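Only one protein chain is missing; all other protein chains are in place.
And then chain A:
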Amino acid sequence: MQLDGLMGDLTVTKYQGRTVEEAIQTGLKTIQISREQVQIDVISEPVHGWFGRVKQLAVVDLTIKPQQVTKQPTKVAGTATGASHTPVMQNAQQAKPVSHDLDQHLAANRDEQIARNTDVQADARRREGDAPHAVSKKSQALSPAELRARQTANQAKLNDNLEAMADYLLSALAAMGIDADAEAETYHHGATVTFLTEQEGLLIGRHGRTINALQLLGNTFMLRQGMQHFDLLLDVGGYRERRATTLRRLADSTARNVIASGTPVLLDPMPAFERKVVHSHLINNRHVQTTSQGREPRRGVVISPR
(Lines give C-alpha, C1' and ligand atoms only; values in the text may rest on other atoms or scores of the structure.)
Protein backbone atom coordinates (compact mmCIF):
# COMPACT_ATOMS: atom_id res chain seq x y z
CA MET A 1 0.00 0.00 0.00
CA GLN A 2 2.95 2.22 0.52
CA LEU A 3 3.51 1.91 -3.17
CA ASP A 4 0.09 3.30 -3.98
CA GLY A 5 0.85 6.38 -2.01
CA LEU A 6 4.14 6.91 -3.68
CA MET A 7 2.51 6.57 -7.04
CA GLY A 8 0.48 9.61 -6.26
CA ASP A 9 3.57 11.70 -5.76
CA LEU A 10 4.35 11.40 -9.40
CA THR A 11 1.35 13.48 -10.31
CA VAL A 12 3.35 16.66 -10.47
CA THR A 13 1.95 19.48 -12.51
CA LYS A 14 2.82 23.10 -12.94
CA TYR A 15 0.27 25.83 -13.32
CA GLN A 16 0.57 29.50 -14.07
CA GLY A 17 -1.39 32.51 -12.98
CA ARG A 18 -1.12 36.24 -12.48
CA THR A 19 -0.86 35.65 -8.76
CA VAL A 20 0.18 32.62 -6.76
CA GLU A 21 -3.42 32.17 -5.59
CA GLU A 22 -4.74 32.35 -9.12
CA ALA A 23 -2.24 29.78 -10.29
CA ILE A 24 -3.29 27.42 -7.50
CA GLN A 25 -6.97 27.86 -8.30
CA THR A 26 -6.33 27.20 -11.98
CA GLY A 27 -4.49 24.03 -11.10
CA LEU A 28 -7.15 22.81 -8.68
CA LYS A 29 -9.87 23.47 -11.21
CA THR A 30 -8.00 21.75 -14.01
CA ILE A 31 -7.41 18.52 -12.17
CA GLN A 32 -10.69 18.84 -10.26
CA ILE A 33 -9.38 18.31 -6.81
CA SER A 34 -9.78 20.04 -3.48
CA ARG A 35 -7.05 22.08 -1.88
CA GLU A 36 -6.47 19.68 1.01
CA GLN A 37 -5.67 16.90 -1.42
CA VAL A 38 -2.61 18.49 -2.92
CA GLN A 39 0.76 19.66 -1.81
CA ILE A 40 1.49 23.12 -3.16
CA ASP A 41 5.00 24.25 -4.06
CA VAL A 42 5.45 27.78 -5.25
CA ILE A 43 8.05 27.66 -8.00
CA SER A 44 8.15 31.33 -8.85
CA GLU A 45 6.40 34.47 -7.71
CA PRO A 46 4.95 36.79 -10.34
CA VAL A 47 7.15 39.63 -11.55
CA HIS A 48 5.38 42.90 -12.13
CA GLY A 49 6.23 45.16 -15.02
CA TRP A 50 5.22 48.74 -15.74
CA PHE A 51 1.69 49.99 -15.14
CA GLY A 52 0.49 46.87 -13.39
CA ARG A 53 1.22 44.63 -16.33
CA VAL A 54 2.45 41.26 -15.25
CA LYS A 55 5.74 40.48 -16.83
CA GLN A 56 6.17 36.97 -15.58
CA LEU A 57 3.43 34.72 -14.31
CA ALA A 58 3.46 32.93 -10.99
CA VAL A 59 4.17 29.23 -11.26
CA VAL A 60 3.01 26.69 -8.69
CA ASP A 61 3.55 22.98 -8.57
CA LEU A 62 0.59 20.89 -7.44
CA THR A 63 1.42 17.42 -6.17
CA ILE A 64 -1.49 15.14 -5.44
CA LYS A 65 -1.04 13.63 -1.99
CA PRO A 66 -0.73 9.85 -1.80
CA GLN A 67 -4.11 8.84 -0.44
CA GLN A 68 -5.89 10.58 -3.28
CA VAL A 69 -4.88 8.17 -5.99
CA THR A 70 -8.04 6.37 -6.95
CA LYS A 71 -6.73 3.73 -9.29
CA GLN A 72 -4.44 1.14 -7.79
CA PRO A 73 -1.43 0.48 -9.92
CA THR A 74 -1.68 -3.25 -9.45
CA LYS A 75 0.55 -4.05 -12.37
CA VAL A 76 3.55 -2.25 -10.97
CA ALA A 77 2.91 -3.43 -7.47
CA GLY A 78 2.88 -6.97 -8.76
CA THR A 79 6.44 -6.87 -10.01
CA ALA A 80 8.93 -8.67 -7.84
CA THR A 81 11.28 -5.74 -7.41
CA GLY A 82 8.57 -3.15 -7.07
CA ALA A 83 8.36 -2.68 -3.30
CA SER A 84 12.04 -2.28 -2.59
CA HIS A 85 12.60 0.29 -5.32
CA THR A 86 9.67 2.51 -4.83
CA PRO A 87 11.51 5.32 -3.05
CA VAL A 88 13.30 6.00 -6.28
CA MET A 89 10.07 6.28 -8.16
CA GLN A 90 8.65 8.66 -5.66
CA ASN A 91 9.18 11.69 -7.73
CA ALA A 92 11.04 12.15 -10.92
CA GLN A 93 12.54 15.38 -9.67
CA GLN A 94 13.71 14.03 -6.33
CA ALA A 95 14.79 10.66 -7.63
CA LYS A 96 17.98 9.29 -6.12
CA PRO A 97 19.49 6.27 -7.76
CA VAL A 98 19.67 3.20 -5.55
CA SER A 99 21.82 0.91 -7.61
CA HIS A 100 22.89 0.90 -11.19
CA ASP A 101 21.71 -2.52 -12.22
CA LEU A 102 18.18 -1.60 -11.30
CA ASP A 103 18.07 1.77 -13.02
CA GLN A 104 16.82 0.47 -16.29
CA HIS A 105 14.02 -1.43 -14.69
CA LEU A 106 13.10 1.59 -12.61
CA ALA A 107 13.05 3.83 -15.59
CA ALA A 108 10.65 1.47 -17.33
CA ASN A 109 8.40 1.42 -14.30
CA ARG A 110 8.53 5.14 -13.97
CA ASP A 111 7.54 5.67 -17.57
CA GLU A 112 4.58 3.44 -17.03
CA GLN A 113 3.57 5.35 -13.96
CA ILE A 114 3.89 8.67 -15.68
CA ALA A 115 1.74 7.42 -18.50
CA ARG A 116 -0.87 6.25 -16.02
CA ASN A 117 -0.90 9.43 -14.05
CA THR A 118 -1.21 11.62 -17.04
CA ASP A 119 -4.12 9.49 -18.14
CA VAL A 120 -5.85 10.20 -14.84
CA GLN A 121 -5.29 13.89 -15.43
CA ALA A 122 -6.49 13.65 -18.97
CA ASP A 123 -9.65 12.01 -17.68
CA ALA A 124 -10.15 14.90 -15.30
CA ARG A 125 -9.70 17.39 -18.08
CA ARG A 126 -12.04 15.50 -20.36
CA ARG A 127 -14.67 15.62 -17.65
CA GLU A 128 -14.22 19.34 -17.63
CA GLY A 129 -14.91 19.33 -21.35
CA ASP A 130 -11.46 20.27 -22.47
CA ALA A 131 -10.12 19.88 -25.97
CA PRO A 132 -9.37 16.38 -27.29
CA HIS A 133 -5.67 17.06 -27.64
CA ALA A 134 -5.51 16.56 -23.88
CA VAL A 135 -6.06 12.85 -24.49
CA SER A 136 -2.65 12.31 -26.02
CA LYS A 137 -0.12 10.55 -23.87
CA LYS A 138 2.19 12.80 -21.85
CA SER A 139 0.07 15.73 -22.95
CA GLN A 140 0.08 17.29 -19.49
CA ALA A 141 3.82 17.30 -19.26
CA LEU A 142 4.58 18.05 -22.89
CA SER A 143 1.72 20.11 -24.17
CA PRO A 144 3.55 23.43 -23.70
CA ALA A 145 6.52 21.93 -25.48
CA GLU A 146 4.31 20.56 -28.21
CA LEU A 147 2.65 23.92 -28.54
CA ARG A 148 5.99 25.56 -28.81
CA ALA A 149 7.02 23.02 -31.44
CA ARG A 150 3.93 23.86 -33.47
CA GLN A 151 4.58 27.55 -33.09
CA THR A 152 8.14 27.04 -34.25
CA ALA A 153 6.91 25.03 -37.22
CA ASN A 154 4.41 27.72 -38.12
CA GLN A 155 7.07 30.37 -37.72
CA ALA A 156 9.42 28.42 -39.97
CA LYS A 157 6.68 28.03 -42.56
CA LEU A 158 5.94 31.73 -42.37
CA ASN A 159 9.61 32.60 -42.72
CA ASP A 160 10.01 30.30 -45.72
CA ASN A 161 6.99 31.76 -47.45
CA LEU A 162 8.04 35.27 -46.57
CA GLU A 163 11.47 34.67 -48.03
CA ALA A 164 9.98 33.20 -51.20
CA MET A 165 7.68 36.20 -51.45
CA ALA A 166 10.52 38.67 -50.94
CA ASP A 167 12.49 36.84 -53.64
CA TYR A 168 9.50 37.07 -55.93
CA LEU A 169 9.06 40.80 -55.38
CA LEU A 170 12.76 41.56 -55.61
CA SER A 171 13.16 39.66 -58.86
CA ALA A 172 10.09 41.47 -60.19
CA LEU A 173 11.75 44.76 -59.28
CA ALA A 174 15.02 43.62 -60.81
CA ALA A 175 13.16 42.71 -64.00
CA MET A 176 11.70 46.22 -63.99
CA GLY A 177 15.16 47.67 -63.66
CA ILE A 178 14.94 48.69 -60.01
CA ASP A 179 17.76 47.79 -57.66
CA ALA A 180 16.35 47.14 -54.23
CA ASP A 181 16.93 45.33 -51.01
CA ALA A 182 14.24 44.22 -48.62
CA GLU A 183 13.84 43.68 -44.93
CA ALA A 184 10.78 42.15 -43.34
CA GLU A 185 9.11 42.52 -40.00
CA THR A 186 6.44 40.03 -39.03
CA TYR A 187 3.55 40.26 -36.64
CA HIS A 188 0.85 37.76 -35.78
CA HIS A 189 -1.14 37.79 -39.00
CA GLY A 190 1.00 39.64 -41.47
CA ALA A 191 4.25 41.35 -42.25
CA THR A 192 5.69 44.65 -43.31
CA VAL A 193 8.33 44.47 -45.99
CA THR A 194 10.44 47.57 -46.31
CA PHE A 195 12.40 48.10 -49.48
CA LEU A 196 15.67 49.93 -49.53
CA THR A 197 16.45 51.49 -52.86
CA GLU A 198 17.87 54.53 -54.57
CA GLN A 199 14.95 54.64 -56.99
CA GLU A 200 12.16 55.26 -54.49
CA GLY A 201 10.04 57.25 -56.91
CA LEU A 202 10.08 54.51 -59.51
CA LEU A 203 9.16 51.88 -56.96
CA ILE A 204 6.27 53.91 -55.56
CA GLY A 205 4.87 55.07 -58.89
CA ARG A 206 2.21 57.68 -59.47
CA HIS A 207 0.02 57.90 -56.35
CA GLY A 208 1.68 54.71 -55.12
CA ARG A 209 0.33 52.66 -57.99
CA THR A 210 3.41 50.56 -58.49
CA ILE A 211 3.98 49.76 -54.84
CA ASN A 212 0.27 48.98 -54.35
CA ALA A 213 0.27 46.69 -57.39
CA LEU A 214 3.33 44.93 -55.99
CA GLN A 215 1.63 44.63 -52.63
CA LEU A 216 -1.41 43.03 -54.22
CA LEU A 217 0.75 40.57 -56.14
CA GLY A 218 2.69 39.80 -52.97
CA ASN A 219 -0.55 39.07 -51.12
CA THR A 220 -1.74 36.91 -54.02
CA PHE A 221 1.57 35.08 -53.91
CA MET A 222 1.18 34.38 -50.20
CA LEU A 223 -2.34 33.13 -50.83
CA ARG A 224 -0.95 30.72 -53.45
CA GLN A 225 1.51 29.48 -50.83
CA GLY A 226 -1.44 28.56 -48.66
CA MET A 227 -1.13 31.46 -46.21
CA GLN A 228 -4.71 32.60 -45.81
CA HIS A 229 -5.56 35.83 -44.02
CA PHE A 230 -2.02 37.04 -44.44
CA ASP A 231 -1.70 40.78 -44.48
CA LEU A 232 1.28 42.11 -46.36
CA LEU A 233 2.25 45.76 -46.32
CA LEU A 234 5.01 47.10 -48.51
CA ASP A 235 6.86 50.24 -47.59
CA VAL A 236 9.78 52.20 -48.91
CA GLY A 237 11.50 55.08 -47.22
CA GLY A 238 8.60 55.84 -44.87
CA TYR A 239 6.25 56.26 -47.84
CA ARG A 240 3.23 54.78 -46.06
CA GLU A 241 3.53 57.18 -43.17
CA ARG A 242 4.01 60.16 -45.50
CA ARG A 243 0.99 59.05 -47.48
CA ALA A 244 -1.09 58.66 -44.32
CA THR A 245 -0.16 62.21 -43.29
CA THR A 246 -1.17 63.50 -46.72
CA LEU A 247 -4.45 61.59 -46.53
CA ARG A 248 -5.24 63.02 -43.10
CA ARG A 249 -4.56 66.53 -44.33
CA LEU A 250 -6.73 65.87 -47.38
CA ALA A 251 -9.47 64.47 -45.14
CA ASP A 252 -9.35 67.56 -42.90
CA SER A 253 -9.46 70.11 -45.70
CA THR A 254 -12.18 68.22 -47.57
CA ALA A 255 -14.20 67.96 -44.37
CA ARG A 256 -13.87 71.73 -43.94
CA ASN A 257 -15.15 72.33 -47.49
CA VAL A 258 -18.00 69.88 -46.97
CA ILE A 259 -19.09 71.63 -43.80
CA ALA A 260 -18.85 75.03 -45.51
CA SER A 261 -20.72 74.05 -48.66
CA GLY A 262 -23.07 71.47 -47.17
CA THR A 263 -22.62 69.13 -50.14
CA PRO A 264 -20.98 65.70 -50.08
CA VAL A 265 -17.62 65.23 -51.75
CA LEU A 266 -16.30 62.04 -53.34
CA LEU A 267 -12.58 61.63 -52.97
CA ASP A 268 -10.44 59.98 -55.63
CA PRO A 269 -10.49 56.18 -55.67
CA MET A 270 -7.97 54.60 -53.35
CA PRO A 271 -7.21 51.15 -51.99
CA ALA A 272 -8.99 49.88 -48.89
CA PHE A 273 -6.12 50.47 -46.46
CA GLU A 274 -5.88 54.11 -47.56
CA ARG A 275 -9.65 54.62 -47.28
CA LYS A 276 -9.37 53.26 -43.78
CA VAL A 277 -6.97 56.06 -42.88
CA VAL A 278 -9.54 58.64 -44.00
CA HIS A 279 -12.46 56.90 -42.27
CA SER A 280 -10.67 56.49 -38.98
CA HIS A 281 -9.31 60.03 -39.07
CA LEU A 282 -12.78 61.58 -39.46
CA ILE A 283 -14.59 59.21 -37.14
CA ASN A 284 -14.56 61.72 -34.28
CA ASN A 285 -15.60 64.66 -36.42
CA ARG A 286 -19.16 65.43 -35.33
CA HIS A 287 -19.99 67.48 -38.43
CA VAL A 288 -19.27 65.00 -41.18
CA GLN A 289 -19.75 61.31 -41.82
CA THR A 290 -17.79 59.10 -44.18
CA THR A 291 -18.88 56.24 -46.39
CA SER A 292 -17.31 54.49 -49.36
CA GLN A 293 -18.79 54.39 -52.80
CA GLY A 294 -18.04 52.62 -56.06
CA ARG A 295 -16.83 49.17 -56.97
CA GLU A 296 -13.56 47.91 -55.70
CA PRO A 297 -10.82 49.05 -58.01
CA ARG A 298 -12.44 52.47 -58.22
CA ARG A 299 -13.91 52.74 -54.77
CA GLY A 300 -13.56 56.06 -53.02
CA VAL A 301 -14.51 57.75 -49.77
CA VAL A 302 -17.51 60.06 -49.67
CA ILE A 303 -17.40 62.78 -47.02
CA SER A 304 -20.85 64.18 -46.37
CA PRO A 305 -22.31 66.60 -43.82
CA ARG A 306 -23.97 64.91 -40.90
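We take it that contacts are C-beta pairs under 8 Å (C-beta built on N, C-alpha and C of every residue); 3 or more make two chains touch, one makes a residue touch a chain; residues count from 1.
To be clear about the criterion, contacts and distances are computed from a predicted model.
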Assign the chain not included in the display its UniProt protein name, restricting the answer to "Thiosulfate oxidation carrier complex protein SoxZ", "Gluconate 2-dehydrogenase subunit 3 family protein", "Carboxyl transferase domain-containing protein" or "RNA-binding protein KhpA". "RNA-binding protein KhpA"
Among listed residues A:Gln39, A:Gln155, A:Ser171 or A:Ser261, the absent chain is touched only by A:Ser171
Touching the left-out chain: which of A:Lys29, A:Lys157, A:His189 or A:Arg224? A:Arg224
If the missing chain were put back, which residues of chain A would it touch? 168, 171-172, 175-178, 199, 202, 205, 209-210, 212-214, 216-217, 220-221, 224, 295-297
